[in-house]
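For this depiction, one protein chain was excluded, whereas all remaining protein chains were kept in their positions.
Moving on to chain A:
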Amino acid sequence: MTRFNWFNATTLTLGFAFLYLPIILLMIYSFNESRLVTVWAGFSTKWYQSVFSNESFMNAAWVTLRVGFISASLATVLGTMAALVLNRAGSFKGKTLFTGMIYATMVMPEVITGLSLLLLFVSLDFTRGFWTVTLAHITFSMCYATVVISARLVTFERSMEEAALDLGCTRFSAFMQITLPIIFPAILAAWLLAFTLSLDDLVIASFASGPGATTLPMKIYSQVRIGVSPEINALSSILIAVVAFGVVTASLITKQAHAKRMKEEQQAHSST
């Protein structure tokens, strides 16, 4: 353990302040009585009430959740399939090209992805709205899902699948009974990542969306352009609280499961 000293304390404080001061300020002002964002006029929760009674916010939230859920689910299915092919197909001609093409969308500027999708939808004469946003989100989040699941498959022991085949499974049932349950945590992680990316996205949604399909980030952005209201602060604080709760719970569960497993493994080895 490093002893306490002034240098460490200062660095730590400055570092965390840099990361979290803006967010803390936002949360504090969401409880501000005043309509003016920068002037403190006493504690109040009225902006939270007003968020929940604001129908356009609620609509946007509902659209965002649906887009996120559908796009994350489909992106995870496609990502799993892509990861399986890239890991299992051995080396075929053009494999490097295919791998590169899947990952390329990760580094592509969002504006370009958004613009190209817009051009595609226009030239195919799609009516822009809920489904075009969902399609766009599947497109850009699929590569992230592929990366997460590929990373798991690299360490997956193929002999477990072979053992299942040997014991009477067809290839498909070996995948369903053995591979899928074992890599399930990675698939879940990929889904959560895709879902979060979809919740966060503003740029691509702005290009791909149409009337009646405004997502929450789009709504917030358009409100802020008119002027920052304490309602937005309240809404953002809710989002932060939800995400923070999710992350903390997930890490606590993982940590406990790991500790339990370590303990059990130790017992197994000492009781040979």
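In this section, a residue touches a chain if its C-beta (ideal position, glycine included) is under 8 Å from a C-beta of that chain, and two chains touch if they have at least 3 such contacts; residues count from 1.
As a working rule, contacts and distances are computed from a predicted model.
Trainee: Any idea which of "ABC transmembrane type-1 domain-containing protein", "Sulfite reductase subunit A", "Spermidine/putrescine import ATP-binding protein PotA" or "Aldehyde dehydrogenase family protein" UniProt assigns to the chain that's been left out?
Mentor: The record for the missing subunit names the protein "Spermidine/putrescine import ATP-binding protein PotA".
Trainee: Who touches the missing chain here, A:T10, A:T45, A:T127 or A:T170?
Mentor: A:T170
Trainee: For chain A, enumerate the residues touching the unshown chain of the complex.
Mentor: Touching the chain left out of view, chain A contributes residues 157, 159-160, 162-170, 173, 178, 181-182, 261, 264-265, 267-269, 271-272.
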